[in-house]
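Inspection log for the structure reproduced underneath, given as structure tokens.
All protein chains but one are shown at their positions in the complex.
The chains carry the letters A and B, assigned in the order they are written, with residues numbered from 1 in each.
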Amino acid sequence: MSAGGTNSFAPGFYEGDRPRIVTSRFGLEDSHTLARFVATGGYEGLRRALGRPAGEVHDEVRSATVLGRGGAGFPAGTKWGLTPQEVWPRYLVVNGDESEPGTYKDRLLMERDPHQLIEGCLIACYAAGLSQCFLYIRGEMALAQERVATALNDAYAAGYVGRNILGSGFSVDIVLHWGAGAYVVGEETALIESLEGNRGMPRLKPPYFPAAIGLYGQPTIVNNVETLANLPWLMVNGAEAYTAIGTPTSPGTRMVAVSGHVKRPGVYEIVNGTTTFRDLLFGEEFCGGMRDGRTLKAFVPGGGSAPWFLPDQLDLPFEASQVGPAGSMLGSGAVMVMDDTTDIPRAALTLTRFYAHESCGKCTPCREGGTWLERILSRIVDGKGTDADLDQLMEVGQSICPGAFPHASSERLGINATPFPYRMNTICFVGPSAFAPVHSALTLFREEFDARVTRRIHIPVSAVGAAQ
Amino acid sequence: MSTTETNAGETPEVPVDPNAVSISINGRSVAARKGELIIAAADREGEYIPRFCYHPRMSSVGMCRQCLVEVEGPRGPMMVVSCMTPVADGQVVRTETEQVKRAQEGMIEMLLANHPLDCPVCDTGGECPLQDQAFSHGPGESRFVEEKRHYEKPIPISDLVFLDRERCILCDRCTRFAREVAGDPLISFTQRGNNTQVMTFPDEPFASYFSGNTVQICPVGALTAQPYRFKARPWDLEQRESTCTTCSVGCRTVVQSSRDELVRYQGVDSDPVNWGWMCDRGRFNFQSVNSEDRLGTPLMRRDGSLAATSWSVALDAVAREMRSGGAVAVLGGSRGTNEDAFMWGLLADAVGSTMRDAQMDDGLPSSVFSLPQATIDSACAAGTVVLLAPDLKEELPVLHIRLRDAATRHGLRIIEIASHDTGLTPHAWRSVRCEPGAQQDAVRSVLADAEMSAQLAGGNVVVVVGRANLAESAATTMAALDGLLSAVPAATVLPVLRRGNVRGALGLGLAPVDGNDTASVLEAAAGGKVACLVLLGADPLSDVADADLARRGIAGARFVVAVDTFLTRSAAQADVVLPAAAYGEKDGTTTNLEGRVSNVVQKITPRGTSRADWMVAAELLHLLGKDAGVATLADVQRLMSARFPAFGAAAASVEVRRNGVVVTSGGARQPAPAVSVTPRSSYDFRLVVSRKLYDLAVGTAQSPSMANLAPGAAVLVHPLDAERVGARDGANVKVSNSHSSVVLPVVSSGAVPRGTAVVPFNQPGADVRGLIRRGEPVTDVRIETV
Partner (left out) sequence: MARLTEENVRLAQEIISRYPRPRSAMIPLLHLAQEQDGYVTEDAMAHIAGLVGASPAEVYGTASFYEMFKFHPVGRYVINICGTMSCALAGAEDLMHHAEEKLGVRMGGTTDDGLITLERAECQAACTEAPCLQTNYRYSFRVTAESFDTLVDDLRAGRLADEIPPHGTVARVRQHIPADKGAGVHAPEDVKSAPAWLDGKAAL
């Protein structure tokens, strides 16, 4: 079992000479232990938070604009304020179901620094008045489950979690929960269904905004692991220090996984808002350029669901307000890089197959349309497609996402960008995600499809009859 | 503020309904109510939006996406699912734009992608929403050339329902119904994504009393009912709206026939009654009407055995007996129509009979109808319902559904007083267990409980009262009811007597006169004091709990006339048997448990020469020289109006063919005497004999699809009691008392408290009725291993 990364105990992760808000302990082999955590300033943020009225802590988070790191990028402090007045109890559900293709950082945060996450959960519960916390970890993440379980057991024993935390009178349980393998459960309403013991099928928003109608029908805050992991640092250093990093609309840092055809694929904590894709893919402190001296063909900028970018978009920063108009999204912080050797239809198929396979089956366009797309695409990849299939792909896509679908601009093709977002006929984003790679590939690399398919010869029905 | 110049008082403020909103649908302004869904508002306005998963009586899930419409939003038109989007004031909805059309076509195409094109052999073909919408809203052709999903062709998921997974479009209607409405989540989606399928758990069939509803609401032919499979094609079907009289809920239905044979009943959505639902017993017992065993000609006893004869010979014989001067008794009438009961009441009057009773000693005194009455709706809207009743799921299934819905979704609090767990126990706010005979004490303990008495003091209380135990006298229930009503005087009462038209029959002339109820009539007959005993769709030998009394009564009557659809045990003992037209073979009206009068219809020709009960009575009146002058049903109803104006008016109204008209006579409380019950010896069990939905009654026994569903005779006791007796589950035990003994398999059940033994009534297997004696308030038995 070989391992990349800076340290053998943190494969995939690379430190750097950058601000480290959530990965500050990743270089320590025993970073997951309570002793190391406390020795490196752990639970200090909690202590600071408890030393202030809850409302003030909430305000601090609000003014820091901690963007959600789960995909939607909604500011945590604002989300906590969306619960209906005077409805109790309210819950915190921690989304550790990380499964978006290309994405991983929550796994590392749970494996490498579980106490930091626990501390973040406690701060959130305190600030937003949440009575019980459920920490939902993806089923396949055995090590993360073990690390968080150990950390929780230790933290309970030491009085950091549970009854009368640090003698403050603040009490909250964190219940470790674990899944069993279903990507869609990462979607917050599906996460809640799953946590209620049901099939993880998303609920329609509206009306089921978790902040209003969530777990057991109560107001529920769903936050991503990384989002919460930001809170201890924020409590110790304050919102001002937090917003001093990055840009006003995208402050702080974020963890990004870059995989695919680069020299040094890895997970990096980057400065939000200012770091560009070029920095990330070609900068020496990051991926160091394309592998084997190849050239960049395309990249997926924000997890498998995101429409693709071309070298044209390399100078865009990690800033939603710029990536959206350029035709894609930042999503979950995952970049997948394709060099010029990449078989584009085949690459698209690996993603479309993923979303078709992960469809929960609740709504017609995704359940039927996703598989349909996959079938056609795989026929094309196998060299058995016709030119009519290419139109059909777009037609099926129209039934999933009516109207113009976002894509990047291309100088080579002479096309302008269609901005994000799209319209959709589905309940959640899985259906559109099955179409996104097909649409990007077909729009940006049509020639690779044309070369693969045979032209269908149209035989008029009457002619068939005449021949008999 | 100045005090003089305001106009207040001069222009009365028009009260603005805070819930009224105005929206526009396709350019038309539409009044709607806050919280209403767009699709519901559109339905009301006749703007049909196609749909598959939406059902107005279930929660919306937004799965099929067929109901997408365009709504004007801040950033231009948005597509929303109209089955989950509530109306909002000023909302602009368009259901026919290019975008909408395109979406609808897209959904249809996708649904058809994996749908077999076997409409010509599908039961639903011709009445299939998918087929219809494929024509009206489909793309015209499917471009899906991939291989379709394949599953094993129809598999039985219960004795009554087949599932064809290839046809299923995964709308969640059946599964939602099972979970949400029936509370029997025995079917569920399984697997995921494109492999999602509806399934049961292995070896645990979808044995819900309500399973037929899933067949009715399945928008494709994926679910089919065993009794209807391949029976008819929709274009051969004729139908009329009617009322189910299998029990006294009185569900509205349509009765469908093909080539003069009943082939299907479907529920009709009647807002005050059944909301479109039916129970399986009511839904599938049309099979019994078609039974080969139906009586088609009159029979008369000659040389000790029954032989076919003509109507005139048979009727002459009956008239002769009636004229003979001896006492005439009429038992039964609750399986017929209001008109049947009325005419037989008239006949009883004409021959001066004081012996009549529509109940088989298995209900409550008809004085319960004189108490202040509740309706199904008022019970569901109540703050508290007190159940002093049998298991409604077993006896009055759709009432169970209505109360369950009120308790689970609308905050109704149920206080259940029962001898053992019932279908509503999981939804009861409080359940009080009491031994047979101890209901009065149970009521006292409810009233003594601080929480429960506070709840009752909160007002809006309905008492649902019925005969929960046939091995216990009705007097104990009446005494308990009286105790409750004296403490909660404002409470209203919903009597739940089970037989289809028992309330109509009792109200229209077949109620006991001077206390001459079925038991005393049978006692009189046993003593040779009844000259002519008419059994009007009644079978005392099967139905009267005191079997010994029934046997003596039938044997002692000088002349027995049975008017029935089948040769029942009692009819087989009769001197004359007159074949009766069955449900679906005659028009008329019926009265449900709340006193609601609605119509029943003739859909097919009566079997053989059988005729409606009222005609038989009319002819006998004629033969007796007391012709009532009735030739048609309208004549009967006119006569009925004169004697019973409320019933007559109801029968004549238009509403009788829709939701019906409630006719109640509720008055004031009449005190009922307390009953003293001797304590049970600690070796004994106190016996509960209660009904199950499926039993040996002709409606089920003569319907092949249901004949095997009766669970069979057994004695249920608490597991610790089974241990005490020393009997393993399933082992035979002897259940005995001084009257008789019977051998039954024992079933240990946590639903039964210690010291109580529950035996289902009228089941295949040993007959428990020998243990029961009328006049004894409770029945105690011993249980020993054999």
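Here is the rule we use: contacts are C-beta pairs under 8 Å (C-beta built on N, C-alpha and C of every residue); 3 or more make two chains touch, one makes a residue touch a chain.
On a predicted model such as this, the values are computed, not experimentally measured, just so you know.
Visitor: Could you list, sorted by label, every displayed chain in contact with the chain left out?
Guide: When the entire complex is considered, the left-out chain reaches A, B.
Visitor: For the chain left off this view, which of A:Q218, A:S378 or A:S399 is in contact with it?
Guide: The single option touching the absent chain is A:Q218.
Visitor: Taking the entire complex into account, which one of B:P120, B:P202, B:G515 or B:G625 touches the absent chain?
Guide: B:P202
Visitor: Where the complex has a chain not shown, which of A:M141, A:L310 or A:A417 is the residue touching it?
Guide: Here the residue in touch with the unshown chain is A:M141.
Visitor: Given the contact definition stated above, which residue among A:E15, A:E44 or A:D173 touches the chain not shown here?
Guide: Touching the chain that is not displayed is residue A:D173.
Visitor: Write the list of subunit A residues that the hidden chain touches.
Guide: Residues 1-4, 11-12, 47, 50-55, 86, 88-89, 91, 98-104, 106-107, 126, 129-132, 138-143, 145-146, 149-150, 152-153, 156-157, 159, 161-163, 166-173, 175-183, 194-201, 216-218, 257-261, 265-267, 300, 304, 334, 336, 338, 342, 346-347, 350-351, 353-354, 357-358, 360 of subunit A touch the chain absent from view.
Visitor: In the complete complex, which positions of subunit B touch the hidden chain?
Guide: With respect to the unshown chain, the touching residues of subunit B are 179, 184-192, 199-204.
Keep in mind that, in the parts below, only the chains that are shown with their structure count from here on.
Visitor: Take the average of all CA coordinates in subunit A, do the same for subunit B, and state the distance between these two points in whole angstrom.
Guide: 53
Visitor: In the complex, go through subunit B and note every residue touching subunit A.
Guide: Residue list for subunit B touching subunit A: 61-66, 68, 78-79, 81, 84-86, 99, 102-103, 106-107, 109-111, 113-114, 143-144, 146, 169-170, 189, 191-196.
Visitor: Which stretch or stretches of subunit A touch subunit B in the complex?
Guide: Residues 182, 199, 204, 206-207, 356-365, 367-372, 375-376, 392, 395-396, 398-399, 402-403, 423, 425-427 of subunit A touch subunit B in their complex.
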